[in-house]
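Quick one: this structure, given as structure tokens, is what I'll be asking you about.
A single protein chain has been omitted; all remaining protein chains appear in their positions.
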Amino acid sequence: MHDMSAPAAHHGAPTSFIRKHVFSLDHKVIGKQYYALALLAALIGMALSWIMRIHLGWGNFAIPGLHLLSSTGAPGNVLTPEYYLQLMTMHGTIMVFFVLTTAPFAAFGNFFLPIQTGAEDMPFPHFNMMSFWVTFVGFWVLIASFFVGDGPTLGGWTQYAPLSAIGSVGGPGQGLGVVLWATSIAIFCIGQLLGSLNFITTTLDMRCKGMSLMRLPLTAWAWFITSVMGLTAFAVLMPACILLILDHVAGTSFFVASNLVINDQVLPHSGGSTLLWQHLFWFFGHPEVYIAIVPGMGIVSHVLITNMRKPMLSHRVLIYSMAALAVLSYMVYGHHMFVSGMNPVSSLAFSFPTLVITIPSTIVVLMWLGSLYGSKLQINSASLFSLGFISMFISGGVSGFFLAQPSIDIMLHATYFVVGHFHLVMGVAAMFGIFAGTYFWFPKMTGRMMSEPLGKAHFWLSFVGAYCIFMPFHYLGIAGNVRRYQAFTDDYLIPLIPVHKFITIAALITGFAQLIFVYNLIYSRFKGPVETDNPWQGTSLEWSTATPPPHNNFGATMPVVYHDPYQYSVEGASSDFVMQTSPEKINNPNEEK
Amino acid sequence: MATTLPEPPKIERDRLPSQGSGNGGWRNLVPASADPRQVKDYSPPPASTGIWVGLAAITMTFAAFTSALVVRQGGAPDWRHITLPPVLYLNTLLIVASSVTLEIARRRVAAFMGGLKDPAANPARWLFVTLFLGLSFVAGQTYAWLQLKAQGFGLATNVSYSFFYVLTVAHAVHLVGGIGGLVRVVGKLNKSVLRRSTLDATSRYWHFMGVLWVYLLFLLWMKL
Partner (left out) sequence: MAKIFAVTIILIAIASAVPIVMHMWPMPQDISTHGALIDEQYADTMLEAGISFLASQFLLAFFIWKFSAPRPGERVKNFPGGATGLVAAAFLLVGTEVLALGVFGTKAWASVYLTPPAANAVPVQVQAGQFAFYFRYPGPDGTFGPIHPEQISEANANFFGLDTTHDQDSKDDIVAAEMAIPVNREIHLLMHSKDVGHSFFVPELRIQQDFVPGLDVSVHFTATKVGRYEIVCTQLCGLGHYNMKAYLEVKSQEDYDAWIKQQSALQ
């Protein structure tokens, strides 16, 4: 007889509203909070991209009401050059940190990792709660920079020194704006470190009886690998931000070199290293790309398996490939700095691991394609977005061949080719992963289904729209179109403006499609048809518990796991699928022991 | 192929508590008896895994600071040699001593739980000594900062001082976290239940802070 008397060091179910919905220790509530934050951030980020796109297509177009955001930044509702850059910086920062990191990793991971591992909760629920609220504060610190001083920073999400470190002489937002930016990111790092700590420990220590590591679903693996990356990457970005803040508020010279002259005045700094910031930033920055995309890989695999009614060609190969991506991601960051003035021999040294990283990426794609072969594919919003993810991942991936080579990078660095590459592979693909996860897990998170017709409309507009936006980016880049320009005044760029107009129209339509999603999300939350516990006939643990899951995830009895996560279409089994918790004996030679 | 129902695969035996419930040890976090001073001889894994994960993150942070120092020093025209305040060496002794006293406390707890309920072996005393030494270290570091400040060497005086302050303050902030952990341990020991894992995790963290300090002292002494 087990000792079931006490709820252990574990927290009991909260009763007050505040402890239930605001300062909740429950990983499921925290996951939803992260999702809501990511949704808000995504809408702000998207609105910023609309403003930018309109400005790039029609520079003098007055956007009604824009002066309300900033009377100096948009006099007469038309963006000033500096305000364009400020909005661009905020778009990048909000999207990378508060959408692409929070939604696929922190939101879904929080909700489903403990359930999929068979745990009652994360091992450190207080850290988990702090993780969200710290991130929440970080978000508002960043947003605050819109409304104080001369607005947000214009230095780009990469915040290259010394522009980011010299203070307000560098331009609008380079004083207080940068300090708020760096503070926000440092706070964000703390939040993600606490989250990663919980994720890793949950995966290693909290698995239920019978849940060996290889029996974890691919999503759990993806979140685990991502949290290992997050732990190392954010632990490096945080000190970098602290040094940047010190250069501002304490007058130190970590990143600002001697004898810099602005407005005929020599700056009072000495000896700082320009490249130091880039090294620290990209040591974080490249793993960050994989932090955004690896959870998507897990989600897409998970969704597809359920909709193909067959397991992946090889569970292990996918896991090893994702792990290889994580390890390699630390050895390739220098490919962002090929023409930065870094030693040209190191450029070659960084080029080879970058090229090698295409091998695990290719294996992942081949695993997906090979698994599609001979499947019984069901088409729904979730599987459409998963297949769309694969298409986007291929399209964004092949441009990596070019950017991995320093010689070609001479031509393509800092052009729209790069912008197209990373938007497809870490922006659109990762967003598709989030959408696939949302359509798939919504019934488990809320107990209701999302509207399929609206979901499909959302998919078609997003899929075609995203290609219309981001494929032309590559052509622009090949033609030499430099990024981060608010207008194209160079002789050789003027003929490219019609392409920009086309992209702007596509962006507006694609953005509109996202509003369908938001409507679907909110409408279905309250009015969607009520679903059963296992609408997709899935096998992993989240489908064996009630909907929505009880406070301790599984109710009175904790699950015991007997099978691999994906037992679909098993020969001789009583049904099409065998759940992980089902003690039914099956004859599957491929099952992990 | 076996004909019986497949058994759930064996999960790591050593992770299981002695009377284990099988759920990763969750059920065993609270002692079955009502004895408030009872200390269970079982480390639930999450705390011990968690502390290693946390230490890995701290290691990365200080590795980042170190590489920043090395890169910044390389070819910098303004890199100057500075003399470290002598009180740092005394502080080093304090923090090493505190590790020793904490280790004594930890072993006494282990003996205490092993059935050797010798009241004289009360570990609280050694924990208080550790706490005192830890606070003395922070006071000593503060003295070093104030001393430098009084000599006119501020954070922005020279990059060597910048790194000195950044590294020592970052270490002190982490160490204060360790002091918080010790206070928690003392509180738990006196009031309710001390889990062995809490003490183990805290002492691992504390020893790590000591090792980190010795490393930082060496780095500062070498490079500045």
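Residue numbering begins at 1 within each chain, and the chains themselves are lettered A and B in the order written.
As a working rule, contacts are C-beta pairs under 8 Å (C-beta built on N, C-alpha and C of every residue); 3 or more make two chains touch, one makes a residue touch a chain.
Quick caveat, the model's predicted, so the values are computed rather than measured.
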Going by the touch rule at the top, give the shown chains the omitted chain contacts.
A
For the full complex, which residue in A:230, A:272 or A:559 touches the chain that was left out?
A:272
Touch with the missing chain holds, among A:351, A:446, A:462 or A:504, for A:351
Contact partner of the left-out chain, one of A:476, A:521 or A:558:
A:476
Option from A:77, A:212 or A:314 whose C-beta touches the chain left out
A:314
Where chain A meets the left-out chain, the residues are 80-82, 85, 154-156, 160-163, 166, 170-172, 174, 256-264, 266-267, 271-275, 308-310, 313-314, 317, 339-341, 344-345, 347-348, 351-352, 355-356, 358-359, 362-363, 365-367, 369-379, 384, 387, 390-391, 394-395, 398-399, 401-402, 404-408, 410-411, 413-415, 456, 463-464, 467, 471-472, 475-476, 478-480, 482-492, 496, 499, 568-569
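Just so it is clear, only the chains that are shown with their structure count from here on.
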In angstrom, rounded to a whole number, how far apart do the mean CA points of chain A and chain B lie?
33
Quick one: which bits of chain B touch chain A in the complex? Just the residue numbers, please.
1, 3-6, 8-9, 11, 15, 19, 21-24, 26-30, 32, 44-47, 49-50, 53-54, 56-58, 60-61, 63-65, 67-68, 71-72, 74, 76-79, 155-156, 159, 162, 166, 170, 195
Per the touch rule above, chain A residues touching chain B in the complex are 2-6, 8-10, 119-120, 123-124, 193, 196-197, 200-201, 204-212, 215, 231-232, 234-236, 238-240, 242-243, 246, 250-254, 258, 270-273, 275-276, 279-280, 283, 558, 560-563, 583, 585, 587, 593
